[in-house]
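Remarks on the structure that follows.
Removed from the display is one protein chain of the complex; every other protein chain stays in position.
Showing chain A:
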Amino acid sequence: MAVKRQSVVLGVLLAPVTLFLGVFFLLPLCIIALFSLLTPGLYGGVEWSFYHWNYGRIFGWADGINEIFEPIYLQILWRSLSFAALTVVLTLILCYPVAFWVSRLNDRWRLVFLFLITLPFFCSLIVRLYAWLLILKPTGLLNTILLWTGLISEPLEILYTPAAVVLGMVYVMIPFMFLPLYAAVDNLDRAQVEASMDLGANRIQTFLKVILPQTLPGILGGAVIVFIPSVGNFVVPDVLGGAKGLMIGNLVEQQFLSSRNWPFGSALSMIIMGVVLTVLMVSVTRARKVSGHA
């Protein structure tokens, strides 16, 4: 009886979120998956007939009649993946030492710092990216300072380059990398670090054999949280990237809003999702294996 009552209570408690996600996440996802296999309508929308050329266009089995294979889509996908990977690596390099530094601060300064890390969330992403635009443009803050100090004689062309996109994504993603990293570093058992040194391991050995494996769940967590939104990001390349900074997110946006080719946009979306799911699964299994949770 008690068990039955418990499951009823659980059901009632879970119903709202299940309903919400079902209607606003699962259902649209199914629609996108379905659309990606339908024929594009002449003026947007879809024709209800099976059509696999959406994927063919991207991966190369286009027949040249219905659709033409263009390697640019794979190139953009590859660019998105490498930009996202680069963002992960750079945020990790920036945040890892800082996480150690913050975990050693006293309580008051630690709170101040953690507040500062979350401070960007109080301001709109678009506003913050436009600030970067003002900093990076040829007559912007960065170039003005560099010209004034005499380090350069011509303004640097940073804006609307891949570098600007990666810089922007690193900037946006730093808090997402920092917080899981910090949690892992703060949880690190200081006594184990001492035990390692006590047993004759020098600082490098101790880092590789004790500190790194112990903080790996945080590194992987941060990497996943940064990688996923980075792959599909379209706001940063939209504001800071030019034609060479175009990412797959921008492509999806274009297909839905400008080109009005919903099935093709859906196919691109499904590919992003596939990539992200693969990355997620690989890192979760990897983390399980390393941290020793059988």
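Throughout what follows, a contact is a pair of C-beta atoms (placed from the backbone, for glycine too) under 8 Å apart; a residue touches a chain by one contact, two chains touch by 3 or more; residues count from 1.
Rule of thumb we're sticking to: contacts and distances are computed from a predicted model.
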> What name does the UniProt record list for the absent chain among "ABC transporter ATP-binding protein", "Glutamyl-tRNA(Gln) amidotransferase subunit A", "Dyp-type peroxidase" or "Sulfite reductase"?
Replying inline: "ABC transporter ATP-binding protein"
> Of the listed residues A:82, A:192 or A:285, which contacts the missing chain in the full complex?
Replying inline: A:192
> Of the residues A:54, A:87 or A:214, which one touches the chain left out of the display?
Replying inline: A:214
> Which one touches the absent chain: A:82, A:124, A:144 or A:205?
Replying inline: A:205
> In the complete complex, which positions of chain A touch the hidden chain?
Replying inline: 189, 191-192, 194-202, 205-206, 209-210, 213-214, 290-292
